[in-house]
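With one protein chain removed, the remaining protein chains of the complex are shown where they sit.
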Amino acid sequence: MFPFSFEWVWDAGHVVFMGGLWYALGIIGLGMTYCIIKAVIDTSKGNGGHHH
Amino acid sequence: MKLNRRNFLSLGVGVVAGTTLSPLPWKLMDDVSIWSQNWPWTPLPPDGEVTFEKSVCTLCPGGCGITVRKIDDRAVKIEGIEDHPVNDGGVCLLGLSGLQLLYGPTRIKSPLKRVGERGEGKWQTISWNQALTEVAAKLGELRSNDRSHTVACISGSDQGTVPGLLNRFLAAYGSPNYICTPSIHDSYEIALSLMHGGRSSAGFDVENTDFVLSFGSGIIDGWMSPVRMIKANSIWKNENSKVVQIEPRLSNTAAKSDTWVPIKPGTDAALALGLAHVIIKESLYDKDFVENYAFDFNAFKTIVLESFAPDDVAKITGVDKKTILSLAKQFAGASKPLAICGRGQGKTPGSIDEVAAVHALNALVGNINKPGGVWAVSQPDYIKWPEVQMDAVASSGMKRDRVDGAGSEKFSNANYLLNRWVGAVNSSDESPVQALFITDADPCYTLSDTFAVKKAFDKIPFVVSFSSNINETALNADLILPSHAFLERYEDVPLSAGLTKSVIALSKPVVKPQFNTKHVGDAIIEIAKKLGGSIEEAFPWDDYETCLKATLGDKWDALVENGYGADPDFGVPAWEGAFATASMKFEFLGVARVRSGEKDVQAKHLFTPVMIEGNEKSYPITLMPYDSLRLANGSIGDPPFAIKTVEDTVLKHKDVFIEMNPETAEAYDISEGDYAVLNTPKGKARVKIHLFDGIMPGLVAMPTGLGHTGPDEYLAGKGINFNELIGPVEDADFGLDAVWAIRANLTKA
Amino acid sequence: MKKEHTHENAKKFGMVIDLDKCTGCGACMVACMAENNVPFKKDESEKLDSITWIRVYKLTNGKSFPDTEICYLPKPCMHCSGIGEHGHSPCVSVCPATATDYDHTTGIVSQIYTRCFGCRYCMAACPYHARYFNWWDPVWPEGMEKSLNPDVSPRMRGVVEKCSFCFHRYQAAMDKAYTEGRRELEEDEYQTACTQACPAGAITFGDLNNPDHKVHELKKSPNAFRLLERLKTNPKVYYLSSRDWVRKAGDNYLEAENKVKKK
Partner (left out) sequence: MDSALIPKGVKRCSLGLFTLGIAVAGAVLLWGVYAMLLCWIKGLNQTNMNDYYGFALWIWADLAVIALGGGAFFTGFLRYVIGKDELKNIINYAVIIGFICYSSALLILAIDVGQPLRSWFIFWHANVHSMLTEVAFCLSCYFAVLTIEFIPLILENRQVDKVPFFHNLSHNMHEVMAIFAATGAFLSFFHQGSLGGVAGVLYGRPFGSREGLLVWPWTFFLFTWSAAACGPCFTILVTWITEKITKKKLVKDNVIRLLAKISGWMLATYIIAKIIDTWYWATVTAPSMGFTLMDFYSNNAFYGIWILVLEIFICGIIPALILITKTGRNNSKLLMTAVILAVIGVCINRWVMVLQVMAMPVLTFENWVLYIPSWQEVATTILPVAYGVIVLALAYRYLPVFPQEKELNPID
């Protein structure tokens, strides 16, 4: 997951694999952060609670 | 309400989020994984200083030199001594698991006195003083009643200082009843004494032979000295020496041989005589030997030519004529041919005819006391103790007949006849043995017809075992005076298992005694001292170690250093002066003449088939034992490591498999893995079937070394002790147990 | 995984086992157990879960009496080098946690017990069944733990273990050599426990790359073969047998090829 292990040596496989992994994790993380922050802002604006 | 729930929800979410983002879960995750890597219940062996200690393995008579790796005061590994005359670095699996016997749960940790019934396993721990006092009291009582001769001792050996001390004790005390456990050495000794004259044991120069003709000897299955034999087998492969194995079952030895000759079981002597016929007839024998050093060649020749023609022998043995001719020519044509016998590991003396016939082959080709041949090796005589001064009781006791009849007029050639001893105890109203000592032996397990042996034990009022590990015999004792284990004690071990060298090994206390045990030598000396008088005087040493050092004299230092000492000048006399018979020559018919009662020797005196127990009608199949190095079948049972190596076609859970030819199985409508009940005239057993093409149809084979009632859960209750299914078959003229199989019937279970 | 890829000094430890000499006595198995603290249970007759780093198989030629033949075949871990010596042995390449590794300096496939989390993928990958799982906690009867070798840590429940070619002996020998100012080992300085114990001298161990080592020549024998060579696992354990049927038992052949492999 992180190249901390003593035996870790970068090679192409790592780059591809880790690239894909962190890309996906990034999207998930950013997406969720966006949703939560926006929800906090929306709520503080007084929106929501009932159908609009 | 609404507010509360909202708070509650927020709080919950907050706690979860907070905890997740804190280092706590990650730290915990790390900690538990570290814990899982260091579980306190998984032992972590402590490190320390590495040392090596040389000693000898005494778990079998083989006598391998071992070097024990130690970490501080712990022994952690047994390895072989490089360049040792017996094993040159190799070790067998029993030797390798020796530490499990040293440290394992089977050790007897202090003197024990039986409190329950015999064999029940209920013991009371007692002090050494009490134990020795009780023994001395019992012995004193018997002696004062003039019954010193009713004391007997069963031992695994009669060589070295410990058997020496035991023997000396009996002599000073007044009993002739020192008995050794039987083996093929007994038959060889008798045969050699009758054919060569004098007392000697057979040595086999296996390293130098170029043609081995083995009559059923499990050369690589534990015969004689197992590691040495396996090494020899490799030498044969390297040197392109030929091995012919004659036996009805494809043993490991047969599998590794160049030629396997299946033979009708029990007819080996006839085949040997048939080969002799061909060798003589075709004049392939060693003329120099036969003419100048043999006494009765012509008489032998006449009988053999008359009665053992290949056609007749083929009928008896099932080996075809062509094979007989070819074998005889190959054997006689080899430059250093060697014929040997002793079924399997040679744990049973077997038929003496067979030894005589096989040894006659060696004589015919003149390969006696020569490189690659059979040597008559005199026994070591380094023990020089002063003569025992017997008092009146001792003298009269020593004049009594031995219980087993060995050395009597009828069995004048035998030294020990343990099978007869059992019979003698069982057939008398009051046991002729009132007190029995056992060391280095497990007769309740290793003797055939164990039920009879146990019955004999039941009749003996006082049984003392010196065993350091629990075994069947110790379980049937009244007192156990545990000796130090083999890696905890000094002991001289003269090596004799077929070796052609004179080697004395020294067993050393590699580790200090782990439990409250006492050297058997010390126990004897202390008992002697308690008995006092001339008995005490016969033991002038303070303790065993003093005795041993004094006995070994200037050999001591070298033995401590190397673990063994070989006599570099050792050799056997050449043909000239080698024979101590009445004729001072080799006697082909030495054995046969005893059989014939010194009258006309006839063919039947050369080959008297040993009839096995059971009639063919009710017991249509023949059950024979087979020995394996993976299953120790002597006085020591398999330790956990060794039993782990046993194949699942030999033992599965508690069930033992018998080997059966698929053809036989078909007749019984039985398949692989089926259960069957095996009945013999002696016993009954539930077994599983393993189909094996390598066994002769009509024959079934069962491994020895299983069916222990002790000593621990790693071994107890697994399989069947073969000795429960078979009984001894006494050789009428020599008294030895000549059994090789028993008849049986089988029903599918 | 790929550190120290310098092939100049790379050793390739391997074994040549002479099946003509092997007597099936079982000493190698026990020598290994004793050296490597292999645990044992009260019943070890269930061979499918019995840990034996080197196991002796009994092969038969399938013929009926009296043409039957037996051959014993000791089988340790093959320390496969994989295709092109890249160290992609079947097991190393699949271990998800890098708990088993191919040492390019020795050619030895290692197993890190404290890293292994017991997924058993390596066992599924190994066609030789050379890997064993600790289904149980190892238990030594009271007192017997004194015989444990401190050079090899006993394994905990739930991890995979296997033959290491007694790698700890290599380390010890190297340590000794270094303190004596040497960088290279003599052939006899590093031998596995099974090799040392084998009464038949059937096992020869050494550096397959080193022309001075006995294995270097032995492996070229016309009688030499390896198990399942067709799978391209590239094992470092060679066998010698003068018998055709034994050599043939080393691999799978189609009926049409039944003319015995190249000699």
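Should a chain be cited, it is by its letter among A, B and C, assigned in written order, with residues numbered from 1 in that chain.
In the analysis below, a residue touches a chain if its C-beta (ideal position, glycine included) is under 8 Å from a C-beta of that chain, and two chains touch if they have at least 3 such contacts.
Predicted model, so just to flag it, every value in this text is computed and none were measured.
Among the chains on display, the ones the left-out chain touches in the entire complex are A, B, C. Shown as candidates are C:67, C:137, C:184 or C:244; the residue that touches the absent chain is C:137. One of C:116, C:148, C:163 or C:198 touches the chain omitted from the figure, and that residue is C:116.
Annotation for chain B: contacts to the undisplayed chain at residues 6, 9, 29, 32-33, 35-37. Taking the whole complex into account, chain A touches the unshown chain at residues 1-2, 4-5, 13-14, 17-18, 20-21, 24-25, 27-28, 31-32, 34-36, 38-40, 42-43, 46-50.
Taking the whole complex into account, chain C touches the unshown chain at residues 1, 46, 48-51, 57, 59, 73, 88, 90, 93-99, 115-121, 123-129, 131-137, 156-160, 227-228, 230-233, 248-255, 257.
Throughout what follows, only the chains that are shown with their structure count from here on.
Averaged Cα coordinates give chain A a centre that lies 74 Å from the centre of chain B. Per-chain Cα centroids separate chain A from chain C by 46 Å.
The set of chain C residues touching two or more other chains is empty. Only residues 18, 20-21, 23-27, 29-31, 33-35, 37, 40, 42-47, 50, 52, 56, 58, 60, 62-66, 68-72, 114, 137-138, 140-150, 153-158, 193, 196-202 of chain C touch chain B when the two sit together in their complex. Residue ranges on chain B touching chain C, taken from their complex, read 36-37, 39, 41-48, 71, 74-80, 87, 89-93, 96-97, 99-100, 102-105, 107, 220, 226-227, 230-231, 233-234, 237, 250, 252, 255-256, 260, 262, 514, 629-630, 640-649, 651-653, 661-663, 692-697, 712-714, 718.
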